[in-house]
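Here the complex is missing one protein chain, while the rest keep their positions.
And then chain A:
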Amino acid sequence: MNLPNLSIEELSEAINTLSQKSLLLILRQGNGYLYKAKSDSEAERLAGMDNDERLIYQHIEAGDNEGVWLKRLRTKVGLPNVVVTRCIKKLEQKMLIKPVSSVKNPTMKIYMLYHLTPSEELTGGAWYTDQELDVDFINTLASQCYKYILSRSFPSAKPGAVYGPTYTFYPTAAQVRRFIIEMAISTVDLSVNDVQTLLNILVYDGKIEKRLAAAESMGMDMDSDGDDDGRSALVDVPCGNCPVFNQCCIDGVVSPVGCVYFKNWLDF
């Protein structure tokens, strides 16, 4: 450190004073030390703590919005359990830290600074409400997206027709997102990635399909009409949905000869 007007003694005294008032943070790098000034409010917060509390606070602060797991905190600070619990309780009372829970491990005790918003990793992202996957919300949103894509995939003037090869207005994920925002369907702010995840579900359900346009990927509907011509003959015969199909054999207790499902089907 080069402060020309001060001698080493004066300097160390000044640092000690500042450090006592918690206005200075001392960091270690290799063999040397680095010093970092703290803001007034932060200094004020730290000033009221004892050494243990400060240590714990600093570890929690280092966890940022990912938080720190209580068990890991204990091993890191190396203080007795009772002390850690007491300090955490105190910090909580002062509204400096808060407990959060993770969607992945709901039983894990995680702490982070009071003013921080938990990361997506912890909350699960846009699809989670109160730590639970909001299936209804997802389904509603997915069906709205499907309707939107459907309306853009087939010409409304000619029922049953398809668009020509030069048609370029199949919606992209970004357009679907804009549609969701404009129609105010979702109260949650969705990113393009979230929308893509949602559209992928529709793809996996076989309702829309992905096409590679020149620039972006996009969804396009494929079920042109809602009729069920493609119904499998397997399930049209009662055997297809029979609960005792596995027990059924020609000379068994359950057999096609004495089958009530068959009787109902044939008499229909």
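Here is the rule we use: contacts are C-beta pairs under 8 Å (C-beta built on N, C-alpha and C of every residue); 3 or more make two chains touch, one makes a residue touch a chain; residues count from 1.
The rule is short, and it goes like this: contacts and distances are computed from a predicted model.
Undergrad: What is the missing chain called in its UniProt entry, if the choices are "Tubulin epsilon 1", "SAGA complex subunit Ngg1", "60S ribosome subunit biogenesis protein NIP7 homolog" or "DNA-directed RNA polymerase III subunit RPC3"?
TA: For the chain not displayed, UniProt's protein name is "DNA-directed RNA polymerase III subunit RPC3".
Undergrad: Can you tell me which of A:8, A:27, A:253 or A:266 touches the chain that was removed from the display?
TA: Hidden-chain contact among the options goes to A:266.
Undergrad: Among A:4, A:30 or A:160, which residue is in touch with the absent chain?
TA: Only one of A:4, A:30 or A:160 touches the chain omitted from view, namely A:160.
Undergrad: Counting contacts across the full complex, list the positions on chain A that touch the omitted chain.
TA: Chain A touches the chain not shown through residues 127, 132-133, 135, 138, 155, 157-158, 160-167, 197-198, 200-201, 203-206, 209-211, 220, 222, 224, 229-237, 239-241, 245, 248, 250, 255-257, 259, 262, 265-266.
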